[in-house]
Every structure is written in C-alpha cells, then in structure tokens.
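Missing here: one protein chain of the complex. Every other protein chain is in place.
Take a look at chain A:
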C-alpha cells in the first residue's frame, strides 16, 4: 500500500480512497461514527494482560488441503507448519461459497441462518436466485456481535455476492473492485491491496477476507482433470499475495500481535465432459414431476423443490428421489433436514459422485469442469498461524469445520456464547487464552 489518503463523507457512511500497489484505487467504507486511522479498542493498550490480538481470517476460496505444499505455496505452507493445523478439517453442506462463509461468521448451521446454498428456488419470488442479499442472512453474525462489544470489524470479500450478503455488517467494508468479467470477483492482488489498506487506515480487530483467484481458476481450468495448469499458477500467485500481507504485518510491527486463521470454504473436484447429470433431462419421462419441480443448481449438488399440489407432495418427492437416485452419477439423495439445511433448501438435496457435475436445465448449462458442492469437495485446509503468543503450534486430530471459525474467534475476544449456543466448536486447543 502506498500513496496518500483522502477521506470524504457521503450520507451517513464515510469513505476512504487509497492508492494501491496494484495501481487501482482502493475505496473503503465505514459504518456511521467509525473513524479512520484509529487503533482498535485493544490495539496495544496495556492493563498488564496480553493485548487482545488482531485476528485475520483468510479464506483461500476453493483450495484443496493437498495443494498447500512447500514448493507451490511456501508462505501458506510455512504458516501451516509453524502454527496449529487441523488436517481432518472439512466444509459443511452445501459445500458452496456463500453458506460456508455464513457458517464461518455465525457459528451456526444453515437451518439457523437461512443460507443453505449459493442458489435456491425462492418460492415467494417464483425464481431460482442467488442468496446475495443482506436480508437473506437471518442470524446475527460475529461481526455484529463484536461491534456491539466495542470491537471493530472489517470485510474484504473478493466476490460480489459475498459483499452482497454480508453488506454493511462489518464496521469497515471494501466493495470488490476491479471486477473480473464473468467470474464476478476481484483479483487477489486487488483484494490484498484492500486488506492492507484497511489494516493501515482502520486497523480493525477482526478482518474477514476472501481470496477468490484459486477458486475461479479451479472452475475454469480446462486441464483440471489432468494438469491443472491455470489452477497451479493461481495457487502460486495467491500465495505470493498472502506472503505480501504477512510481510506487511511484520514491517508495521503488528505481526507479534496477529492471529491469522487460514481455511477454505470448500475444495474442488474436476469432472470429465461425459460425466454430466441433468435432472431436468431425467424428468422428461416423468412429465407430472417435471412440471412441478424446480431445480437450484449448485455445482456438485442440486436442490429440488416440489411446486405442485401440497397434498401430493410427500408421494411425489419420494418418487422424485427414486428417479434421481437411479442415475449412475448420483451419489446420494437427502431430505434437507438430514443435512441441517432448513426450508430454503426445498424438498431434496442431491449429491453427485466424484468426477461428475450437475448441469441443469440443459446438459450444456454448466460447461465448467471444476465444481464443488458434493462430498468429494469437503476436505479443506484449516490452520491458525501468526506471531501472536496466543497461537500454539501443533497438529490436531479434531474434526474442525467451517462453522468452528466464529466460536474460535469469539473465544479469542472473550465473547459470550450467543443465545441458543453455537453449532460449531471453539478449537481452543490451538490457542493460549488469557
């Protein structure tokens, strides 16, 4: 980050425009009343105890745990190997970006947040749509709870729809820019520009960051089943950006008070062009089902909604399940409650096998080889690094999950458990808490 700052105020929010290393300007917004260049509440003020650390949650979107290696991603690998590592970590249903980011920031499963997948069929609107509106998230997030406790928070989310659903919940926000056409995300170089800018200008106690390049290159890499050329390049480049952020914290002297939590929201699986499932296609032989079923496609998972006569629902859904399960590429069919998905997920959740993908309504609707959402894409990296003495080095067998992020971060800040409790588990074995 370099260059001068100019701050302004529009309406009730304040804005900060920064010149960034990548050349593009970084524009940050702040909640009413929040200042700039102000240290966080616990930014070093001493009462004798350790200062509360600054916490950075970095989501390397779509990264597989086996992709973090000393050769390809040295910065990430060093942080994992020197920190607290959870090799048995996994994503939770549906293994998509939006629900798992929501689980990270709430500590709650989708049946308590209203966010089970990226795409759902909205019965009220009568359309399949993305869950990218602030009102889609029904639960109180960790961001809001920290703000209420007097801490400051920030979101630096590379994907437009993540910025959409988290909205202005954090004290400080970055609206992703510039946006890569089609992919709908900002490149990691810009995202890390924004992250550094936010740390330097506002220094929030918690910053929640999503780095989208690895996921986007995973989806689009046509050599995914074999060489993964583009994907590999993205991993190396994202690692450089993570390294830049670490070096920046060290240069500004705050590394020793930083906790960096790195994880993915899901991993990635590559399908062959021939291994495509179109449920719509399957239902051609069952016109009474086809007329009354809506499909929300989520990569390796499809959500099915019965829209016909309510009296016929039970019997029709059972028939639908049988028809769908007969496809050789279908791994399993679940009532959404079994996966704790809530009513927004409809009547059936369908998973594909490894090496397959859903494409609805047409076989050509989903042309990309890289997909996630199905169980093959559950394993994720999950480790806690940073210079803070709160971080204990080691490897744990514990089954860490995305939903564990909020309770773990909350424990670092000494936050109370929310009403109704968490669905996640604080992974405090990795932390030395005051």
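As a working rule, a residue touches a chain if its C-beta (ideal position, glycine included) is under 8 Å from a C-beta of that chain, and two chains touch if they have at least 3 such contacts; residues count from 1.
Everything that follows uses one rule, which is that contacts and distances are computed from a predicted model.
Note on the omitted subunit: UniProt lists it as "Alkaline phosphatase", one of the names in "Nitrate ABC transporter, permease protein", "Alkaline phosphatase", "NADH-quinone oxidoreductase subunit B family protein" or "Carrier domain-containing protein".
Within the set A:90, A:145, A:173 or A:248, the residue that contacts the chain not displayed is A:90.
Touching the missing chain, out of A:376, A:391 or A:431, is residue A:376. Although one chain is not displayed, its contacts with chain A can still be listed: residues 65-66, 85, 87-88, 90, 225-228, 267, 331, 353-355, 375-379, 394-399, 429.
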